[in-house]
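With one protein chain removed, the remaining protein chains of the complex are shown where they sit.
Right after this comes subunit A.
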Amino acid sequence: MTGTTARRRPYGVKGAPYAFLLPATVLFLLFFALPIGYAVWLSFRKVEVSGLGLGSGARKEVWAGLENYTDALTDSELLDGALRVLGYGCIVVPVMLGLALLFALMLDSEKVRFTPVTRLAIFLPYAIPGVVAALLWGFLYLPDVSPFYFVLDRLGLPQPDLLDGGPLYLALSNIAVWGGTGFNMIVIYTSLQSIPAEVYEAAKLDGATPLQIALRIKIPMVAPSLVLTFFFSIIATLQVFSEPTTLKPLTNSVSTTWSPLMKVYQDAFGKGDIHAAAAQAAIIALATLVLSFGFLRAANRRSKQEAAR
């Protein structure tokens, strides 16, 4: 009897971690690795039509090699879309994170009253779904139905067209900033709260002003949170889809392929070409990965260097 347990025990110990890993691994493979693998496989194939393409057997799926990828990379529309999103990101990310940091510092300062209410008020837009937010702002941007334009008109002030040209970027960015600032503020604020009080005490004893405390102590100490929020913001920016898609019917300025993700959607569900869409999706995913992790690594290296100093 002891023999059997002795023989069994090493096996049990060895197998246990794998058994615990099993559910997660299965779920990961089934709902993450498999779909991604399938998308990648689709991206290497294409549909070929023979003759007029009418009747059965006129279409068949064939191996395309890298054709979809070269098509996507040489497609000026995809590149233009990437540039548009870059322009949009250059407005959204600094403004949103700047405001989030500012609000977090203000909430953290001792002079602010009604902190919970204010915090909730700034956070609230984040709870509103992106599509609803875009619709809401869309109405406010349309001169004929917007109360702002009504006021501008009454005051005899110029009424800029926010859904056209350069202002369109501001209009879109505004929606993202309005919706995202609260979330980032909470992240930064939470990390401010975890700074030990002794640090502030020491600073005050040394005669530091509140502004100096904010600049020299608080901001450097929440730097990891700033890196994290920056990281999230880059990803969110590269994946912008619902805001321009919702504003599209309201104006001639947003095309069906305004952002790279909109192009993927258009190719898959407008043109019905899932193979081209899969290739573009793979490229976007790769670009997102490189950009965001590249940034993370650069940030980590800097903080390590600083720690070493």
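To be clear about the criterion, a contact is a pair of C-beta atoms (placed from the backbone, for glycine too) under 8 Å apart; a residue touches a chain by one contact, two chains touch by 3 or more; residues count from 1.
Definition applied: contacts and distances are computed from a predicted model.
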Considering the UniProt annotation of the chain absent from this complex, which name among "Response regulator", "Peptidase M16", "Extracellular solute-binding protein" or "NADH-quinone oxidoreductase subunit J" applies?
"Extracellular solute-binding protein"
Any idea which of A:Pro17, A:Gly51, A:Pro116 or A:Pro147 touches the chain not displayed?
A:Gly51
Of the residues A:Arg59, A:Lys204 or A:Lys304, I need the one that contacts the missing chain.
A:Arg59
Kindly state which of the options A:Ser43, A:Ser191, A:Ser233 or A:Gln266 is in contact with the chain not pictured.
A:Gln266
Touching the missing chain, which residues of subunit A?
47-59, 139, 142-145, 164, 249-253, 255-257, 266, 268-272
